[in-house]
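Just one protein chain is left out here, and the rest sit where they should.
Naming follows writing order (A, B and C), and every chain is counted from residue 1.
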Amino acid sequence: MCTSGQGNHSHPIAVDLADTAEPSAAPSRELIEELVAANHILFDQGVVDAFGHISVRHETRPDRFLLARNMAPSRVAAEDIVEFTLEGEAVNAGGRKVYLERFIHAEIFRKRPDVMAVVHSHSHSIVPLSIVKGMKLRAVFHMAGFVGQGAPVFEIREAGGDATDLLISNNHLGRALAEHFDGHDIVLMRGHGSTVVGASIKQAVYRAVYAELNARYQLQAMQLGEVTYLTEGESRACVAHIEAQVQRPWDMWLEQARARRA
Amino acid sequence: MCTSGQGNHSHPIAVDLADTAEPSAAPSRELIEELVAANHILFDQGVVDAFGHISVRHETRPDRFLLARNMAPSRVAAEDIVEFTLEGEAVNAGGRKVYLERFIHAEIFRKRPDVMAVVHSHSHSIVPLSIVKGMKLRAVFHMAGFVGQGAPVFEIREAGGDATDLLISNNHLGRALAEHFDGHDIVLMRGHGSTVVGASIKQAVYRAVYAELNARYQLQAMQLGEVTYLTEGESRACVAHIEAQVQRPWDMWLEQARARRA
Amino acid sequence: MCTSGQGNHSHPIAVDLADTAEPSAAPSRELIEELVAANHILFDQGVVDAFGHISVRHETRPDRFLLARNMAPSRVAAEDIVEFTLEGEAVNAGGRKVYLERFIHAEIFRKRPDVMAVVHSHSHSIVPLSIVKGMKLRAVFHMAGFVGQGAPVFEIREAGGDATDLLISNNHLGRALAEHFDGHDIVLMRGHGSTVVGASIKQAVYRAVYAELNARYQLQAMQLGEVTYLTEGESRACVAHIEAQVQRPWDMWLEQARARRA
Partner (left out) sequence: MCTSGQGNHSHPIAVDLADTAEPSAAPSRELIEELVAANHILFDQGVVDAFGHISVRHETRPDRFLLARNMAPSRVAAEDIVEFTLEGEAVNAGGRKVYLERFIHAEIFRKRPDVMAVVHSHSHSIVPLSIVKGMKLRAVFHMAGFVGQGAPVFEIREAGGDATDLLISNNHLGRALAEHFDGHDIVLMRGHGSTVVGASIKQAVYRAVYAELNARYQLQAMQLGEVTYLTEGESRACVAHIEAQVQRPWDMWLEQARARRA
């Protein structure tokens, strides 16, 4: 294909969006600062590059969520956080461009009331696994019990046809993706990446980091022979016990993120 | 082979070249600074090491282009940028050595009037793909739609015989390479690397970064099973929508490049 | 599996533990500082992330050992070091949380009187090898002679059933793991990582670093063909001669660790 001369088409990734809903009670300063730190940590840990995003459900308005405006995660500051409705409409963008793929977050928050945070990324070992036919990401080590017995792969062609840009660019595609989170906390997206959810920002960040490592280890092991995966019981026990420790890596990552930006 | 004692042969890579054409109207300061930044970014992102180069077409003289003198990209400054004709002749080298492979740039700019910038590199996952018989780099994820349905592989033996140094060291080889850009924006070069083109410096840099990632993911996936590639329609949609976002990674890379050199 | 809403279960990794034994004569300042440095080095060299730990046997009380309180190794300071009995009971935790997996250390120190230091980690090439059925880590290069003719793989299902969290969370599991160190200085733990032992902190750190490299090289080589492993005689000679040099990497790692934390 020869495309150098092509311009923009129907839907740009960065969107100019009129604010269409009432602003809620302001989220706490702590929540916003944690979301900002999560943006930096996801970059530092190699989960996102200039693309990818993390959201958190509003603490007093469960029908709202917070997400940075359209920008690289490593550069996000408190004033870049925008509030959205579960329709993906911006509340206080004030004319700033927002992420096209906010529908990922909106529809998962709608589908899964227990989910408090969502990370969407294209990390280095997840993408290759997402494009191998018949391949399933499965939990292979204790840090990634949440991956469980086989993460679903979202094939956008089923909901959007075979000529999309692979992006979750509207509510319809967002809902089709969110359906895959029924009984799962991570979903791979073919030729695109993955989305993981958690009961807190820290848990979602932890899972995004260790999902990548699980994919890397699974990739390497499958080249050598038959793999022993975690059992259902092991997966559940690992989630229950090891994810109770998310504060430990978070404290370290946060300290590193601050030192790098000092 | 035992070669320690050998000296230089017919064509050195670094060339002493008399200026043979009239200097054009000076390119804008902005264009030169963007080209300098692109050199630094390509190094920081691991696309080039001490070798590899990026050029931009002159903004007011489409028959001229700008390229650093013969040096490592990470160290390029504004005063190192030299103007060339589409014959690959230096306009204002002033006795400084220039890249032997300037013919890559010259002949592609001649062949493809829509191309504004050219990156030539030897990035880590591109070289291995270039040497596997029958292998094609194909778009596997949404960030690399421009790779399309199979990048051509330039086999220098067809144009230069089986005892070359693999370098594009004259107009004849440059033209043979440029022919492969008919309908393609990236061409692999067997045992050497790749060349990518774009409608701007930012787009060409973006493509060089994500071509490497596409190669890396494809390499990993092919070891596990059959791969689902992007369709032609998906490739085109990804180029149209996602490459409209090149400013986002550029801003981040530029900030990092400046911080590293402060 | 869908687990976002789950809370903690029976045994948290970070444990609140009443001090149940008499404090011993204080260990030397030198030993504590070496243990602190070892924590930092293991992080810097990529052997541990926020998880993993290193212990040393008390120099005057062979029935006691020293281990950091529950925290990321890269952040450990002298005041974070806690003394434990060989039952895994804390002597001077003073209410601070300790590692659940202290039983790894306790039971190995009990089983192997010659062992002075123990490293438990989840390094990147060890985990994949631990999950391939029938696979054995074997010494492939001179720096890792201690790996020997095939490291045992600890399968926790044999001692703990098929629904554990894979952690060595009590004396029973600790003893089952320690049994595998009969005639071996490294044991892989399926779906978890490895534990290595040494006659000093420096030797244990050295072995943890080079066990990871051995695994990485073995993984790569096995994908290409039949591998030549070290013979028993080569392994023994490498341990005897090359591990006499542990001071050389230690000095370099220590200098780097201090520079990074200055």
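By our rule, contacts are C-beta pairs under 8 Å (C-beta built on N, C-alpha and C of every residue); 3 or more make two chains touch, one makes a residue touch a chain.
Quick caveat, the model's predicted, so the values are computed rather than measured.
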Partner chains on view for the chain not depicted: B, C
From C:49, C:83, C:107 or C:185, residue that would touch the chain that is not displayed: C:185
Which of B:74, B:228 or B:247 contacts the chain that the document leaves out: B:74
Touching the absent chain when the full complex is considered, from B:19, B:49, B:63 or B:251: B:49
Residue of B:46, B:94, B:191 or B:225 in touch with the missing chain, whole complex considered: B:191
Missing-partner contacts on chain C, residue numbers: 112, 114-116, 140-143, 145-146, 148-149, 181-185, 197-199, 203, 213, 216-218, 220-221, 223-245, 248-249, 251-253, 255
Interface residues of chain B (partner: the chain not displayed): 1-9, 11-14, 49-51, 70-72, 74-75, 122, 124-125, 127-129, 131-135, 162-167, 190-193, 219, 222-223
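To be clear about the criterion, only the chains that are shown with their structure count from here on.
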Chain A and chain B: spacing of chain centres that average the CA atoms, whole Å: 33
Interchain centroid distance [CA atoms averaged], chain B/chain C, Å: 46
Shared-contact residues (touching 2 or more other chains) in chain B: 223
